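Have a look at this one.
With one protein chain removed, the remaining protein chains of the complex are shown where they sit.
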Amino acid sequence: MSPPVLEKTFQASDPVLQDTETFEVNLGPQHPSTHGVFRMNVKLEGETIVSLKPVMGYLHRNHEQIAENMSYLGSMPYTDRLDYFNSMSNNFGYALAVERLAKIDVPERAQYVRVIMAELTRLVNHVSVIGFLLNDLGAFFTPVLYAFREREKILDVFEEVAGSRMMCNYLRFGGVKRDLTPAVTERIKKIVRGFPKFLDEFEGLLTRNEILCIRCQKVGVLPYDLAVNAGITGPMARASGVNYDLRKVDRYSIYDRFKFKIPLGKIGDVYDRYLVRILEMRESLKILEQALKEIPAGPVMNPKFAALAKAPRNFKPPKGEAYGRVEAPKGELGFYLVSDGTAQPWRYHVRAPSLINLTVLEDLCLGHKVADAVIILGSIDIVLGELDH
Amino acid sequence: MTLNQNLSTVESGLKSELRKKGIVIATLEDFYNWGRRSSIWPLQFGLACCAIEMIATACARYDLARFGAELFRASPRQADLMIISGTVTKKMAPQVVRLYNQMPEPKYVITMGACSIAGGPFIDGTNVLKGIDRYIPVDVHLPGCPPRPEALLWGITELQRKIDGQEIEKNEWYQRGLKREFPIPEFGPKGLIPKFNPDVWRPETASRRRERYGDPILLGKKTAAPKFETFGDPNVKVGTV
Amino acid sequence: MNPAEIKTKLESEFPGIPIQIVGEGLLLGPEDLVRVARFLKESGEFKMNYLSSITAVDYLEHLESVYHLYSVDQRTGPVVLRVRVPRDNPRIPSLVHLFRSAEFQEREAYDMMGIRYEGHPDLRRIFMWEGFEGYPLRKDYLPENEDVLEWDDVEWLERHGVTVPAEYKQYAQDLKAAGKEARAERPKPGAEAV
Partner (left out) sequence: MLGVLRGMGITLKNFLASYVLPRRPDSLETGGIVTVQYPEERLPEKENFRNFPFLVFDGTVDNIRCVSCDICAKECPPKCIYIVRDTDSEGKPLKRPKVFDIDFTVCMNCGICEEACPFDAIFMDHEFEIGGPERQKSLVYHRDDLLKSTAHFQKIRPTDFAAIEERRKKDAEKKAAAQATVQAAAQPKPQTPPSPQP
């Protein structure tokens, strides 16, 4: 970008310059506050934003192109790398789409294991996002340290169960890869029991903090109509009062068995988004408690498809199309698959919540100061791997 | 210069003999290297998945600060280590090279994760650069997808070992005619121009992967599209599932 | 509601509209897309006010754009709409003025498949850079071969003071003389494909 050229030079006789000129600032792609390699072209009038154009693609890894040349199971580890905070829920969405395509049933215990893992992932995501949001606000690293301390505990569980801290590759079509051992179940129970204490502490640190309130309240207000029209999903939409949670709407997997509430915001500002995430974590803990209590014994893999999981090249779903969507922590994560009856999908499309939630970034930022753009972006909760797929 | 190679003029046997007697001798070089390796300032620069593990490494449990490298600088002008953590895409590669050029000497590069080394699992992607060492030299390659935080710590100790072997007289950044700024690639109609910098990297003569599967792996046999009219049951109930 | 019922509803609303049931979706002509989408969004019966996903699919003979519509208020859906356009001149009216969520997804489909959404306020490439040629998700797209230098690269490198080894230079010159581009190869016939 060429530097802005000032047309008239400042003269000593000039009165104090009241009329500032519009100038462009380039935030990113290497910028500590953009959560990765994301770029914003911001036009400023003084410090007020008059136009903001997001520029993405700096992490476009041709996920769809690669998946269309690969066996169905081969794409499973790649979905981990979409939204790398939440590999389990990405797995869940993809497995759901393929199971719908090939009409595979999932045994009871596996459903429970999936729900447990998906909700643990939600905890991981929300807690880290709040940490990063505070980082953007200027609370340098203390909330992130606390958040990552809790995250590590859950990652230990993932590592023990799935084999990797972040890239779990755990779900299989028709079940999950490995059963939960009693030791792991105990560990998860302990984490679930201890988590509310941490949340109380975290909230004590943040929720009533005056600086946080002043910086976040009435900033980046997203009205209900715009949220629906722009296809905003996840905690961001619910902060604006859109009562649309796929766990309640689609009732996929076994979410209809659990009692939990959907927290809704009233105003739709950054503070509401923060609160909705905190409340959602508490609801997730409720689901986890119920699931851990009710989890039945039994197989974790549909015996008909257990052998197919070992030979992905022989897995050829019938011709057809399927659109599977789950409530990922960031919003509605959808997978659109077209099968032509061979071992590779003909079309594989990801409906990435990060990308579509970003549509309203400009609307939210207009009229705010440039420092607010950073926290608005932080509250939208983007992950570049998913945004750019 | 290989790792672990101590080029100090005092014999290491003599040194340890003296140390037993309570005499610690150190050359100026030792001090110099000790200072340098104990305060590596990395660039705060995350690209993809590995960046999260990099943050985890800096957090309480793994605590990068124990190695004197916790001070992540957001500006390349203040950093001397670049941890390339994640996939470098072609759209991002010019910026990475530019950041490298802006870093002051001495500068080191760790490629963290398979993607930044050679494209990793995304090697078949059109927009994925097959290894950042096509444009800039790399000191330590750290494979894994992503490497554990401990692996990153190990990589940093490996880099420290490399720094230990440096000699003031022979340091590259004090030499005349040193070329450590590399031309920044540009966007072309098909990809980056140039595709690689032959000063830094040369392709292998034969790639077994390409011979066998083609490059990239493409739908070798698929030529006919599925006919949608013939499949799918029209009576399928569309509604909430 | 199954596709057949939606089809009859739409036919009674717009007499003479060509609609065909394909799979789980309704195949429309490009010219009917906007009015059907508006009707689905605004009629009290459907209230499909949430456009979840737009996908483009390459079927070799034609390109297809697939829309998944849901209703947030009634919690129903999806209604799947399809529009087919020829490969050489793919033009579909844009839905951005009805659904803001189409904004980035249409740009994505344009970037990856080359479908031009007419009426889109800002139809640029979203992931690849401006000036990139070709559409990477089309089935006939071949990426460049990244291990050989072409003449453009050689010229560029020499302009920037890098000496190019003679054999690379020779190869690039030969390529240019033959009028070829260094594209990726499909696997050899004997080799195993995936």
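Chains here go by letter, A, B and C, matching the order in which they are written, and residues are numbered from 1 within each.
Everything that follows uses one rule, which is that a residue touches a chain if its C-beta (ideal position, glycine included) is under 8 Å from a C-beta of that chain, and two chains touch if they have at least 3 such contacts.
Worth saying up front: this structure is predicted, and the values here are computed from it rather than measured.
The chain omitted from view is touched by exactly one of B:Asp139, B:Glu167 or B:Asp199, namely B:Asp139. From the set A:Val127, A:Ala147 or A:Ala162, the residue in touch with the chain omitted from the display is A:Ala162, counting the whole complex.
Taking the complete complex into account, A:Arg178 is the one of A:Lys53, A:Arg178 or A:Lys369 that touches the chain left out. Although one chain is not drawn, its touching partners on subunit A can still be listed: residues 70-71, 73-78, 142, 146, 149-150, 152-153, 156, 159-164, 167, 169, 177-178, 187, 190-191, 194, 197-198, 201, 204-213, 309-313.
Against the chain not shown here, subunit B presents residues 2-3, 60-63, 66, 114, 117-124, 131, 133, 138-145, 147-148, 150-151, 153-155, 157-158, 162, 204, 208-209, 212-213, 217.
We take it that only the chains that are shown with their structure count from here on.
Ranking A-C and A-B by contacting C-beta pairs places A-B first. Separating the CA-averaged centres of subunit B and subunit C is a span of 34 Å. Annotation for subunit A: residues 57, 60, 62, 65, 68-70, 249, 320-321, 338, 344, 346 touch two or more other chains. Those residues of subunit B in touch with two or more other chains are numbered 91, 126-127, 216-219, 222, 225-226, 228, 231-232, 240.
On the subunit B side of its complex with subunit A, the touching residues are 44-49, 51-53, 55-56, 59-61, 74, 86-87, 89, 91-92, 95, 99, 121-122, 124-128, 145-146, 148, 216-219, 222, 225-226, 228, 230-232, 240-241. Interface residues of subunit C facing subunit A in the complex, by the touch rule stated above, are 23-24, 49-53, 55, 57-58, 66, 68, 72, 75, 78, 80, 99-101, 103-105, 108, 112, 125-129, 136-137, 194. Across the complex, subunit C is touched by residues 91, 126-127, 130, 183, 186-191, 193-199, 202-204, 207, 210-222, 224-226, 228-229, 231-232, 234-240 of subunit B.
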